[in-house]
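Starting off with a structure, shown below.
Selected chains from the complex are presented in situ; the others are not included.
For clarity, chains are labelled A and B in written order, and residue numbers in each chain start from 1.
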Amino acid sequence: MENNVIDSKIRAVQADVRVWLKENWHVNHSLLEWRNLLVESGWGVPCWPKAWYGRGLPADMETAVNGEFAAAGALGVARAGIRMLAAATLLEHGTEAHKQKFLRRILTGEDNWCQLFSEPGSGSDLAGATTRADLKDGRWLINGQKLWTTSAHHAEWGLLLARTDWDLPKHQGLSYFVLDMRQPGVEVQPLRQMNGHASFNQVFFDNAVIEPEYLVGALGDGWKVAMTTLAHERRSADGFRNWGKVSNGEGAIFEEERAENAIFNEPYKWYPQRAGRVDLIMQRARDSGLISDLRVRQEIAALLILSETAKWTAQRARAAQQLGRPQGPEGSLGKLAGSHIARAASRVHTLLGGAEVMLKGKDSEMQGLIAEILLSVPATSIAGGTDEIQRNIIAERVLGMPKEPRFDTGPFRDVPRGLKK
Amino acid sequence: MQYSFSDEQEQFRDIVARFMREKSPTSEVRKLMETASGYDANIWQQMNQELGLGALCIPEVYGGQGFGFVELAIVLEEMGRNLFCAPFFSSSVLATQAILNTATEAQKSAILPDIASGQRIATLAMCEANASWRAKDVSMLAEPVDGGFSLSGKKHLVTDGMYADTFVVAACVDNGAGKSEAAFFLVQSDASGLRRAEQDGIDATRKLAELEFRGVVAEMLGKPDSVKVDKSIAFSCVALANEMVGGCQYLLSSAVEYAQLRMQFGRTIGSFQAIKHMCADMLLEVELARSAAYQAAQAVHHAAQAESEDDSEMLALASLAKASVSDAYIRTAETCIQIHGGIGFTWDNDTHLWFKRAKSSEEFLGGPMLHRELLMQAWGV
């Protein structure tokens, strides 16, 4: 397609949105009213199919539509949490009934979702899940434990990966379900971290029940379906980094949205600290006077070189993507670079704090923010795939090096797992 | 022999280690760190009555057992390994070393027996807003008054400051020639004009306090002598380094053990070369740091016994040890969390207890960058 053809199409779409928003957007709507309007108009998710609350527009139109919303100061559909991963998974693998039941309430924000994949015994090795789903009297009984489940405590539904066949190899014995979180067999417990926050939950299943129609995809296709969820998780990782960005409009509907966001942002409030808060370094160095110490200047320069070059590397990846060029190695490196940055930042913050780093809490430096950095950074090189897993992925997928020899290809029943006896 | 412990010392270590294992399991550490005082008075008493650890390296004339610094280092290593919660470091290291290095005979005779028995808990108040434990950075001024000196100002990062009975406070006096010289002063916890407030430390197993002095009348220990003040801090650095080595060893062992239990991909994670090599690197770093701590302990041992004119080699080793072990401890703690994965970042897993001790100890008594510089200075470079 020629550029000018694309441009004129975009302009036509933009004009349509603008007209529709002018006619419909009003701050006196309740949030739910407004989202229902969005869902019915198809402008809430314009790139979704027409049959399901969208307008079937090509993916690259989303930015144009969003731009009009921003210009009008209008709110969009609910996006917080993992609801959009649930939606993407159900759109691809769900039945008509699933879509009918779940999609609309995902967009209106009436239902919240959580992701039940990780377990105490399967972190890096997600496919090693041992939560079991056993068919009994025509219903699935779920037993086991999930971990690192953000927002489980206010979710209506969970995306569950559970083992339905123990005689098949690891990846083949898993199935994918939608689980009703509000039932007696499901217990959600917050999990406290070393930095004092409790952003994640443990979820225990004791004969939790799933009706057979809540299986997503075919029996035994759980890993394949989960891959869809994870692919969307990776794709929207940039979006996740915008947590906490809430619109600052005035009016009841904005109050409602801010209240909603506040709940979802709560678990992530220490994430910027986890990444090392490089943004604070220069000012702290100036304030402490250590900016004139040649040794400290070296450390700061090295840290900023790391963080600047990592930023440019991500931008190179994005630019290549936008030009439709094959992705270079740049795209896979951000996570590992982030670990280096966080660790280096933690070291520099320590240098700048001196013995003050012995303190935490509101009377300590920056009302405890510095302590929170030092006690949160260790999570960066673990959460979302350890540095070691990242290096494996980079070596194997980007550099084409040989895979690890495998010791878990037989029937899962026989694969050593958990803690060695 | 210079590079090994004697059989007696090894036996002594076994006894201390057994006590620490029994009295300071992590369940106990977790319980005590949530209390205000941070220690169990009964166990403190047992430690002093059964093992006599408080008396260990106080000379016999002052009610002590007269052992040397190497024995003290052994005790600290075992305490650090088990995160033993007690004011031992405050009382038997910081305060005792300050007193031993600066006080008069009479003062030692008056104070040390109660510290040796554990009846009196003492600590050091030195660090001010500039967060330094160096004599030259002490800015609190001790003004001569009737009955001693008057102290005003603040001290913070005072370990066990809320529950100590006695404070050794660093302050300056004018030496007449317009220059000021640092000295230690004795203040009792019930002194008029003294206020104390808890400080919230990242390491809940080592309690901190801020002290405010408003014209508190204090007794000077010995004479003003910045060199001796620095020397007593150097002794404490060596003690801290040995305590930290114990923590390093715990973290290393914990990481190796977990790596051999935890399965992923059908094998223990310890069978992956990445993890194995991390463990090998940790071991190397810990053993090098251990050598530094031991070597420094021996140097202090000799320096404390034979009053030498030139302390520069001892001071060099103290800074070398503090720098070496500080780096090793925090890196070992980071690696231990990494090997534990997500579990290692949870509150219920014990690793963070040592991580926080490591982070806190890194800058306590001066960070590695400072001590590398002090090492060069002590070497006359």
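The definition used in the following text is that a contact is a pair of C-beta atoms (placed from the backbone, for glycine too) under 8 Å apart; a residue touches a chain by one contact, two chains touch by 3 or more.
Worth saying up front: this structure is predicted, and the values here are computed from it rather than measured.
Each chain type appears once in the view; across the whole complex the copy numbers read A x2, B x2.
Keep this in mind: only the chains that are shown with their structure count from here on.
Taking the mean of the C-alpha atoms as each chain's centre, subunit A and subunit B sit 43 Å apart. Here subunit B touches subunit A in the complex through residues 127, 131-133, 157, 199-203, 208, 260-268, 272, 274-275, 334, 337-338, 341-349, 351-352, 355-356, 359-360, 362-364, 366-367, 369, going by the rule given at the top. Residues of subunit A touching subunit B in their complex: 118, 120-125, 128, 147-148, 170, 191-194, 196, 295, 343, 350-351, 353-364, 371, 374-375, 378-379, 381-383, 386-388, 391, 404, 406-409, 415-420.
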